[in-house]
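Here's the structure we're looking at; comments come further down.
Only one protein chain is missing; all other protein chains are in place.
Let's turn to subunit A:
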Amino acid sequence: MTEKQTDTAQYTLVVRNMNVYYGAFRAINNVSLNIERNKITALIGPSGCGKSTVLRSLNRMNDLVNGARVEGEVLFHEQNLYANDVDAVEVRRRIGMVFQKPNPFPKSIYDNIAFGPRINGWKGTKSEMDDLVERCLRQAALWDDVKDKLKESGLALSGGQQQRLCIARALAVEPEVILMDEPCSALDPISTLKIEELMMELRQRYTIAIVTHNMQQAARASDYTAFFLMNDQRAGELVEYGPTGDLFTNPKDKRTEDYITGRFG
């Protein structure tokens, strides 16, 4: 019990011996991982090693995949997210997600932000909602770009702006954790930098886990890094996990070193 309490004081999410299956195929093999509060954790590894699968397991988005099954524990405030009495809807509100391809709703910018609070039973006046929308857009560094066109479609924005809109939308339901699956892979370098700056900003209030294929991004913009690799059965395993500086300058595992120096992958 005491051990668990120290866990949750320091760690927002604690993954213990997690296996993930797609039907009969084991995509993730025995992963244990502690995600630190108010830090940015990067998940890296070659394509197909299961980074997205791990990320989706952290807020039960895998429930939406037919045949997906998770074994083991994911603890969030000492509560196993996969316990029977836990509602995935509640989990996803408190652990938000930003996807690889910007996916704003085909609605106005304003409604994109307001949707989350509304469906979660938000009660407040119109002007309170206006404030909320403005606050989220400011936090996502998008306010100045869109303040004059809140009624326009979210799809009319540039790719980078759309992705920031998706981040703002995720913030609007007041999550504690934000999971990002390659949020910059569809963006140009300038937009990428903007999103990275934004993550640094958001770190003060949120815990962030991000999947990336960009080594520089992981090195620059994360506090911790987890390196995954497929084993012989093509199941993803956690090879090395630690503070980003250590992992990149002084990897303990030969395979990590090979990967980050670009010798395979």
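The definition used in the following text is that a contact is a pair of C-beta atoms (placed from the backbone, for glycine too) under 8 Å apart; a residue touches a chain by one contact, two chains touch by 3 or more; residues count from 1.
As a working rule, contacts and distances are computed from a predicted model.
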item: Name under which UniProt lists the unshown chain, selected from "Quinol oxidase subunit 1", "Nitrite reductase (NADH) small subunit", "Phosphate transport system permease protein PstA" or "Acyl-CoA dehydrogenase"; value: "Phosphate transport system permease protein PstA"
item: Selected from A:Arg26, A:Arg169 or A:Arg203 as touching the chain missing from the view; value: A:Arg169
item: Of A:Lys101, A:Lys149 or A:Arg234, the one touching the omitted chain in the full complex; value: A:Lys101
item: Residues of subunit A (touch criterion as defined above) contacting the omitted chain; value: 59, 61, 64, 66, 89-90, 92-94, 96-97, 99, 101, 103-107, 115-116, 119-120, 153, 155, 166, 169-170, 172-173
